[in-house]
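Structure provided below as structure tokens; questions to follow.
Taken from a larger complex, these chains appear in their original positions, while the remainder are omitted.
Think of it as A and B in the order they're written, each chain with its own count starting at 1.
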């Protein structure tokens, strides 16, 4: 098993699932395209997807580049926190957006840690991509 | 020719072109920043770009990681469906957002197939990134 690829792909799968749930909320709430504003259930599902989009764009490069410089098990383990944090984030946001902090932090934190690890590795590398 | 890189870069080019078309619609409709809501032509162009953004974030990692485990011609061929699907999506969305399903499915489907292929490959890999 390539643990880093697996975590990266599960993150993408999580994001695709959140996107599909926006599509479902769009149909249920009869929110017609191109509008992205509807009933509260749609608005929450949409913001969960958008925030996951905002975060995955930083998470994936940090994860994959950290994996170039650090042991796969360590990098994948930190990445797994992100996977769990996002599930928590969605679950809490859909119930009550004001309670979203724990899940938010559990995805922001692994991203920042992986980003710093990758930067550390890249700055100390021997050249060549 | 590196077929997978070519498909990945054409997808980015398509997305950059869609973004440029939002800029044009912004000027024509005199939609002043930071607003992202304007006349119907702007709103449609904007949602096409946003949806392409939402999709390319899943498509590119799925495409590039599937390419680590499967023959380039196969992976690039599936990716080419995405390229065509997005063009269809934009063309239909701009005319009538309610008719966007075929183009939408022709980009979602290749992404999901590549994602499953990549996951299959990553789970069966011999370790090491």
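Couple of notes before you dig in:
To be clear about the criterion, a residue touches a chain if its C-beta (ideal position, glycine included) is under 8 Å from a C-beta of that chain, and two chains touch if they have at least 3 such contacts.
Just so it is clear, the model here is predicted, and its values are computed rather than measured.
With respect to copy number, the whole complex recorded in this structure file holds 3 identical protein chains, 2 of which are shown.
Definition applied: only the chains that are shown with their structure count from here on.
Chain A and chain B have Cα centroids lying 18 Å from one another. The residues of chain B lying in touch with chain A in their complex are 43-44, 46-47, 50, 53-54, 57-58, 61-62, 65, 68, 93, 97-98, 100, 111-112, 115, 118-119, 121-125, 127-129.
Chain A makes touch with chain B in their complex at residues 1-6, 8-10, 12-13, 15-16, 19, 32-34, 36, 49, 53, 56-57, 60, 64, 67-68, 72.
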